[in-house]
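Shown here: the complex without one of its protein chains, the others still in place.
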Amino acid sequence: MAKTLGPVRRKFSPWNDPTAKPLIEFRNVVKRFGDFTAVDDVSLGIYEREFFALLGPSGCGKTTLMRMLAGFEHPSEGEIRLAGASLAGKQPYERPVNMMFQSYALFPHMSVEKNIAFGLVMDKMPKGEIETRVQEMLKLVKLEKFAKRKPHQLSGGQRQRVALARSLAKRPKVLLLDEPLGALDKKLREETQFELMDLQQELGMTFLIVTHDQEEAMTVADRIAVMDHGKLIQVAGPSEIYEQPNSRYVADFIGDINIVEGRVTAIDGGLIRMEAAAPRVSIVMEDDAATSVGATAWMAVRPEKVRISHDAPIETGVNAVHGEVWDIGYIGDTSVYHVKLDDGGTFRAAVANVSRTVERPIGWDDRVWLTWSKTAGVVLTA
Amino acid sequence: MKKHLIASVFVSGVAMATGAAAQEKVVNVYNWSDYIDESILEDFTKETGIKVKYDVFDSNELLETKLLAGKTGYDVVVPSGNFLGRQIQTGVFTPLDKSKLPNLKYMWPVVTDILAKYDPGNKYSVNYMWGTTGIGYNVAKVKERIPDAPLDSWKLALDPEYVLKLKDCGVMMLDAPDEIVPAVMNYLGIDPDSKKPEDLKKAAEYFKKIRPAIRKFHSSEYINALANGDVCLVIGWSGDIKQAASRAEEKNKTVTDPKKKVEIGYIIPKEGAYMFFDNFVIPKDAKNVEEAYAFINYMMKPEVIAKASNYVKYPNGNLESQKYVDKAVLEDKSVYPSLETMKKLYVISPFDQKSQRVLTQVWRDMKRK
Partner (left out) sequence: MSTEKSRSGRFLLVGIPYAWMLVFFLVPFLIVAKISLSTSVMALPPYAPVVESLTDLWRKIGEFSFFNYLRLVQESIYVESYLSSLWIAFSSTVIMLFIAYPLAYGMARAPKAWRPTLLMLVILPFWTSFLIRVYAWIGILADEGLLNWLLVSLRVVDEPITFLATQRAVYIGIIYSYLPFMVLPLYSSLEKMDETLLEAAQDLGCTSFQAFWRVTFPLSIPGVIAGSFLVFIPAVGEFVIPDLLGGSDTVMIGKTLWEEFFNNRDWPAASAVAITLLLLLVVPIVIFQNAQAKAQEAGR
């Protein structure tokens, strides 16, 4: 199912369309708790039908940002707009936004059914319609058999699905999901991720998900905002975030990466040349990063884009380092080689295990060369 | 006589001072609160070497319940007459060995004869103090409201024509059914000692007429209330009303406004009044019997009991002691009534179970508005 989504998704990119208006708009939003700034000057547009992820380490302000949208916190500065209108002064119950809470916040004194119907009852929906909608929701989250149970009689995964059903029941314009899958085990979490994506497509809603799990964000989201200390560091699609991180912070946060610090020695025709001290290496990268000769910059390259070999490359002076293998991580589909460089530091290379036997396998303590092409990595200025 | 909760809670434990201090001689005494000059106890210890463990109560009911539950740990207790009567029937007391009480010879036959009504042959008890239940009043306030007040009669307290006029300045009565109900019957010309339910009910029926005038039934609060001028008429115990009078006098010294001075009078009504007796007895299970005798005998010394009367302003049952009682006390007819008045005083025999039940019920109705 998820595979069929691929092409649909690729076509969906209203953020590149200058005429498109975002559904949700954060304008220079600041949130302070006392003298602590939890959200720091965030400006962001989220488009209708978008699946948007807020990613960042714990405590970086993701929940706070989301709670401001739901109406539980109010911006200290700036404003939040929904469908072109400011949300300032609107109570949570007046916003066409529903939230699935990190702790699920199911009402312990109500059955699954009653929990799901809660928002509909509050909206004074006719009884019959409520029943139909509740049944529909129960079916959607596959909990038909558990309608009469109380939350404490359910497993963690079932509770999470009740919480999801409850927040979806009102068909809000925007659904906010705060670490919705945090309490689930890995397999269930992956399954649910795909279910969420299906749902979002099916219902045509805008989802804003908060997570600290980069894989999750990469899997589900159309775009990801990486946050750090209340600030947005980068907002982009998953592949761009992965391949074109705009900073060491993002590069490091998303996946595994080798970073080498150096000094820019020349910039010409889309090529940046750098000299690094530790490890001692000359670097040439095809990149248009805004830097200048003499400035400090960083070259980042993903382990799977580093070639590992017993043999020295033809051109040993550029984009090549050597050292000794001191650890090998075997992760099923790939092997990760940790190499202790002769010039100091470590470097990692990942190799896909495409065949069951290899002619000259690389083993512990082997001396190896690591090389990468000038398009394999990026040059970072921050 | 006095029923007051605070004492029944505070006076909880008893000094079970037997056995442990084998050498030390002790007597455990359980008496009414505020009913002795404490220096007498010290003198007793000095003279005999016997330590007094003194504990107090203020309701006959409490004392009786303790006695009936048994093992009180007391060697001398002081029940009032009609309670004494029924307690003797239950066999909780030791008959007195009169050879150990040489001072019995000083007792006043007038009193011992009346007391014999409760304790035939005076076999179990020796009188400590006695007194009357009469009317205490605020002289100025009563005169102001009733210029021709009958200051010698129960009419003042029991005739609605008078007592209703005192409603605004406050009327209180003892919360003691065994004293108020007989007083009402006596006033109505019924034998105050009658136990017939219809007589008791007649008293209750009559009482409705004056009930609106009464602010409260309580057996100890009235002392202060009277002294402070919060109430202007009470039916209470002679000694207590005397105490209220002297408290008022003390207070008057500090008051300059003559209107605020309080003068308290006490009336033993001419129709007759209840005469009560508080008496020493020795519980059957007393551990320190010899010491108990020594204590009772000591209290019967004329000089000693005179000192006690001077202090508490109640008359005692010791004729010889009258030589030593202060003139002011002895000659105060509201403390020591004349013999003529004494003839009109009445006593009440114990209520048996059935009549007690009727009395409780009647009293409950009387107290209700």
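So that you can tell them apart, the chains are marked A and B in the order they are listed, and the count of residues begins at 1 in each.
Basically, a residue touches a chain if its C-beta (ideal position, glycine included) is under 8 Å from a C-beta of that chain, and two chains touch if they have at least 3 such contacts.
A quick note: this is a predicted structure, and the numbers were derived from the prediction, not measured.
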Of the chains you can see, which ones touch the chain that is left out? A, B
For the chain not shown, which residue from A:K31, A:K62, A:R133 or A:K170 touches it across the whole complex? A:K170
Touching residue (missing chain; options B:S39, B:T65 or B:S246): B:T65
Write down which of A:F33, A:F72, A:W326 or A:W364 is the residue touching the left-out chain. A:F72
With the missing chain put back, one of A:P14, A:G45, A:G119 or A:G377 would touch it. Which one? A:G119
Where the unshown chain meets chain B, residue by residue: 5-6, 9, 59, 61-62, 64-65, 67-70, 86, 89-92, 177, 215-217, 230, 352-353, 356-357, 359-361, 364, 367-369
Touch list for chain A against the chain that is not drawn: 70-72, 91-93, 97-99, 101, 103, 105-109, 118-119, 122-123, 150, 152, 166-167, 170
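The rule is simple: only the chains that are shown with their structure count from here on.
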Once you find the CA centre of chain A and the CA centre of chain B, what distance in Å lies between them? 93
